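Every protein chain of the complex appears in place save one, which is left out.
Each chain carries a letter (A and B) given by its place in the written order, and its residues are counted from 1.
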Amino acid sequence: MHTEYKVKTSAFEGPMELLLLLIEKRKLFINEISLAQVTDDFMSYLKRLGTLPIGYTANFIITAATLVLIKSRSLLPNLLLTEEEEGDISDLRRRLELYRLFKNAGEKISSTFGKHIMFKRQYRAIMPVFVPDKSLNLANIQQSVIDMLASAPKKEALTETTVQKAISMEEMMENLTLRIKETMRMSFKQFSNHHANPKKDGKIFIIVSFLALLELVKQGIIAVRQENKFGDIDIEGLAEQKI
Amino acid sequence: MMLPLDAQIEAILFFKTDAMSIRKLSELLNVNKELVEEALTQLKVKLEGRGVSLTCHGDEVMLTCAKEVSLLIEKLAKDELEGELSRASVETLSIVLYRGSVTKSEIDYIRGVNASFILRALQIRGLVERTQNPKDGRAFIYKPTIELYNFLGITKKEELPDYEKLMKELDLLSREESQNEKDSMAVSS
Partner (left out) sequence: MMLPLDAQIEAILFFKTDAMSIRKLSELLNVNKELVEEALTQLKVKLEGRGVSLTCHGDEVMLTCAKEVSLLIEKLAKDELEGELSRASVETLSIVLYRGSVTKSEIDYIRGVNASFILRALQIRGLVERTQNPKDGRAFIYKPTIELYNFLGITKKEELPDYEKLMKELDLLSREESQNEKDSMAVSS
């Protein structure tokens, strides 16, 4: 079933589903190394989500942030992560394990559901006897409708915390860039300003271009140069490579 | 795994609340009448001293509560009729009242839970009645009973307090709900 996998926009309900599929497609175990390996696949799916409403993409973006951390560390082993970031990484791995556990169990559940129903007895015929009670009066009936209307779910407002988290991504990426600059001497900001219009392309592009940059550094395709001690840091192509 | 014939008959009779003929049983189980009768005899023996007994009436058989527990069952039946209506019951009843006639699935959508048990309890107490939906023969619609109208001192739903406004809002809610359903289906499919 999974062998004919193609990335299709909005084919996935959530990031865990996508992440697990990417890992299983490559027949990997769930660990930091495999998560780093599927990060690019995950991002290429995300790029296509760029046009969907933030409510749908927010959960993917949050997961993407953690994947960026994992990938950064896999490429730059001496990059120091904060305690919280370490926590995010082990949390993502654990969530994915949990998700896989329940998803697999769910497959068995769905194959048994409705196959051998334990039927309950048919109801005996009703012989109604009119028995009202004191709570039945027009005022109570009206109040009950009013209460019900008040507690009805509103047009599902996007969970604000999720969206907030997704929006603060930019900050997080900048912060990470700074720290990588310290170790790698480069100006990511310049890089991303050149190549992305954040207003138009959004957070996903920033993540993707960041990852691309990391990859390029790793492969030695670009070098970084610093003019004076506290000056700006430039990125320079080693060969006539186009980034 | 296959159950013995008497256990299969037990299950069928347990399921059906009314009597069943031996002929019908033999058709259903695809065995001859003699075998059914034999199994019924075994079943009768096995049910001795149990809470449920096998009653035979001419060609027809059925399971009933053992007569030793009849007082207990009377108490239980009385229990179903009396007692205060729960908040959920009053809610369901108000939907039926303001809508005048409504399907179970509309009630389910408005309240966000399955209303089966409550609707049955309201019918037993004679507050709500169920009729065939004229538009869709398979579906049922629920209506307030005349006795309930009388009890509340109204003759038609329009006399309910703030009828126009509340009715409209309820209507909106059930429509929004079916839209939400579609939205979430689109994502999860």
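Heads up, the rule we're going with is that a residue touches a chain if its C-beta (ideal position, glycine included) is under 8 Å from a C-beta of that chain, and two chains touch if they have at least 3 such contacts.
Here the structure is a predicted model, which means the values were calculated and not measured.
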Tell me which of B:63, B:95, B:128 or B:152 is the one touching the absent chain. B:63
Logged for chain A, residues touching the omitted partner chain are 13-17, 59, 63, 83, 86-87, 90-91, 94-95, 97-99, 101-103, 105-110, 112-124, 153, 156, 159, 162
In terms of residues, what is the contact footprint of the unshown chain on chain B? 1-4, 6-12, 14-16, 28-29, 46, 49-52, 63, 65-66, 68-69, 72-73, 75-77, 79, 105, 108-109, 112-114, 116-117, 138, 180-181, 183-185, 188-189
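In this section, only the chains that are shown with their structure count from here on.
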Chain centres from averaged Cα atoms put chain A and chain B apart, in whole Å, by 45
